[in-house]
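Complex shown without one protein chain; remaining protein chains in place.
Moving on, here comes chain A:
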């Protein structure tokens, strides 16, 4: 029912209409300037829930990417350390084969080989103690600083006998260093130094000490070649394992990168406005607001007073 229209009801209706128009305009302006479709949860509670979920996944994805980069660093450092180790072992094998030629070797030549082998041993120790960001890559979770303790030499003052203690493994066996690269995926990034380089009398250092002492005492070193070969096999095996894990990390990095793009798309589609649409609405709203203002200005002015003389 259209009731009686008075100056007061006309003014109330006009101000209500203008207020509603201005409110819609203000909302569109705030959307256009903030670029956000949701500023408070009540704008869209469901989308808010999705937004929180997607943002949490984005943070996790960024963390997994950081973890994968760290894992790649570990693995490529291990890769070059093992490549180095293989080269050194190959050189040791060559020298040992050379030293095994009893007939042609003079004591001086054998001593030269022994000296070079001793030098190679310290190179090997350096490779075994390779570090990545302050962590020994072959020491597992140990905090000893080095994976293999340095060789110690003690001389008995009374007898003059020199005792050499070969480098010993200081790491924690059985514990591995893992990097989480997915909700349920971890990658082991360390390599067990005790397996690659051996421990105690079985270690590569004791083996070299044995070859050196055989060479110096004139014992044929031919039987040692088999030991070197077996050590080389072990190192190559570990190297292959590192390569496999490196490939896994690289695949994961690809997956994480594409997930990052798709998560950002999801977040944007939930939270962000369609700018074109909002600007179109803003223009339309602006026109209708101005129309309302103009019409109000025309309608609210005249009364009968204006026409009475």
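As a convention for this text, a contact is a pair of C-beta atoms (placed from the backbone, for glycine too) under 8 Å apart; a residue touches a chain by one contact, two chains touch by 3 or more; residues count from 1.
Keep this in mind: contacts and distances are computed from a predicted model.
As a check of understanding, state which of "ABC transporter permease", "Flagellar hook-associated protein 1", "Hydrogenase 2 maturation protease" or "3-oxoacid CoA-transferase" is the UniProt name of the chain not shown.
"Flagellar hook-associated protein 1"
One chain is left out of this view; which of A:45, A:223 or A:237 touches it in the full complex?
Answer from the full complex: A:45 touches the omitted chain.
Looking at the full complex, which residue from A:24, A:180 or A:216 touches the chain that isn't shown here?
Here the residue in touch with the unshown chain is A:180.
Pick out the residues on chain A that sit against the missing chain.
3-9, 12-13, 16, 38, 40-46, 48-49, 51-53, 55-56, 59-60, 62-63, 66-67, 70, 133-135, 139-143, 171-172, 174-175, 177-180, 183, 186, 271, 303-305, 308
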